[in-house]
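The other protein chains are all here in position, but one chain of the complex has been omitted.
All chains are identified by letter, namely A and B, in their written order; residue positions are counted from 1 within each chain.
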Amino acid sequence: MHELLLFASVPQHQHHELLQQLAGLTAMQPRHALERRLIFKAYRKPGLGASRTGGSQDLQASGDLQRVTKMLNGGMFYTQVVGPVAENDFSPSGPDADVQMSGTEGNSAGSAGAYDYEQQPWRLEFRDVPEAGTRSAVTARVMATAALPCGDVVPAMNAWGYHFVTEYVVEGDMFTYGDIVLFLHRVLHYPSTSLEDKEPRKHLPALSEMSVMEKSGSYVLQASMTVLDGSNQETMKTASRHLFALREKLRSAVKLEMADRLSLDTRAK
Amino acid sequence: MVRNSSPMSLLPSHTNTRSSLQSQATIISNNLVSVSEHLSDHRDLLSSLVAYPGPDYPGRTQAGILEQLLRTKLDPRVEDWVARGRAAGSGSTPASAFTTSDAASVPAPSALAANDFKPLSDAELAELWAWAPVEANQEARRRNWGGNFTLEEREAGIENVVTGLKRQLEDDEGDEEDEEEEGDGDAEGEDEMEIVGVRRRSGAGTVEFDVAAPHHHKAEPVVPLPEILRYMTTGRMP
């Protein structure tokens, strides 16, 4: 599958306004989305012992295995594991939040709506480097998505030769406009993020303790479209045309552009 | 989700035309004033000066020009103007009237003209003209020329005003006793509104947004977009 994208930076003060404009444009209420995103990085040369041991048993049943193995062995890449979370998965904020936080990892907080890491669904989102030198002014890249077993994904990822780098949370609102998905989002950091974190968190802090990565609180608007067959020039053109039409419509509000190719470089060096 | 735009945002071009017309008129008016000032400054000299062509003036060939320069008669239009002024000033004795019309309604001028007027003496007229500018100025100062609310609305409590707008209008004027000079300039600055209009052309189904003048004081993103995307892709902090 191919993915065509346009991006825009949205200053914080424009966020509310843009939300309303997008709601008007797409004639729908925004769908709020919270996602955990885990970044993994390949540490093994492809083809070296891509074993099927470890946590991959569940995956074999899913039939996604072949694709996943293929995409993960294509080269040395960064890849993302995305898990949708709900607002009440985060610890309730309040005076006792700290107490819960300080509890040992094994202890469940016990409160209602406590986050259950074992039940956390995940999907692997593989994204290739954007195609170079495309004359059209959109970012186009090969993409693939596969469902992963719930719970701890690290063993499975390790088995494929990937190790955990870091994680963050993406918070935003989603709209659909025809075939285009508009995602107005920003990155949230966990409190006191020590980059030495060796594995994904088992517990989530209170949402209010999360801090925005971009200190001014700005958002990123991503307009994306997927094309089943990237080799079909006709559909690719149609998709670009749709994106350009959207860009024109939103021109007076935001400036959607293709992204700097290297900023989306997923190759691990 | 679609916001109504204030009609004020619909008239930018008109406003421009109007203000440029006004500034042109002001320029002309200023020039006229300066000419008039010159003439009155040198009135004594000009009125006691007798000009005549010298011997070296080519009176034979350029008599027309000389006539123009040494004009003794007013231009017909000026003559007419003077005549009209004379008629207005003397034809009927200076007149004014205090009618008892209801203050709350605004009668059409023609209706006023039809009323009976008691003549006003020269002295009364002078008195009126001396009093009026001051009074008008004071009256003007009592008004709130800028701002989002009328005086009546503020007296009744601005929270009761139904604006139909989702955003809150700021009552940025001070209290009504504020006697500071109301310049046009500062009112304009404060009037700057965040107006977002959505226009939908039927049929084509396109929507355009118009965003009013940008806000200079708002924070712009610190981290550039590529850095954010890089972080999201690889986890590398900028």
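Remarks
In this text, a residue touches a chain if its C-beta (ideal position, glycine included) is under 8 Å from a C-beta of that chain, and two chains touch if they have at least 3 such contacts.
By our rule, contacts and distances are computed from a predicted model.
You can't see one chain of this complex, but its UniProt record names it "Mediator of RNA polymerase II transcription subunit 17", from the set "Small ribosomal subunit protein uS4m", "BBS12 protein", "Mediator of RNA polymerase II transcription subunit 17" or "GPI ethanolamine phosphate transferase 2". Residue-wise, the contact with the chain that is not shown comes from A:Asp229, picked out of A:Asp116, A:Glu199 or A:Asp229.
In the complete complex, the residue from B:Val82, B:Ala130 or B:Met237 that touches the missing chain is B:Val82. Mapped onto chain A, the footprint of the missing chain covers residues 1, 26-28, 31, 174-176, 178-181, 225-229, 232, 234-235, 238-239. Taking the complete complex into account, residues 2-5, 7, 10-11, 28, 35, 45, 47-54, 56-58, 61-62, 65-66, 68-71, 75-77, 79-82, 84-92, 94-101, 103-110, 112-113, 117, 120, 122, 125, 128-129, 132, 136, 139, 142-143, 150-153, 161-164, 197-203, 205, 208, 210 of chain B touch the chain not shown.
As a convention for this text, only the chains that are shown with their structure count from here on.
With each centre defined as the average position of its C-alpha atoms, the distance from chain A to chain B rounds to 57 Å. The residues of chain B lying in touch with chain A in their complex are 1-3, 194, 196, 198, 206-211, 215, 218-235, 237.
Taken together, the chain A residues at the contact with chain B in this complex read 7-9, 11-13, 17, 20-21, 23-25, 37, 39, 41, 78, 80, 127, 165-168, 170, 187, 195, 213-218, 220, 249-253, 259-260, 262-266.
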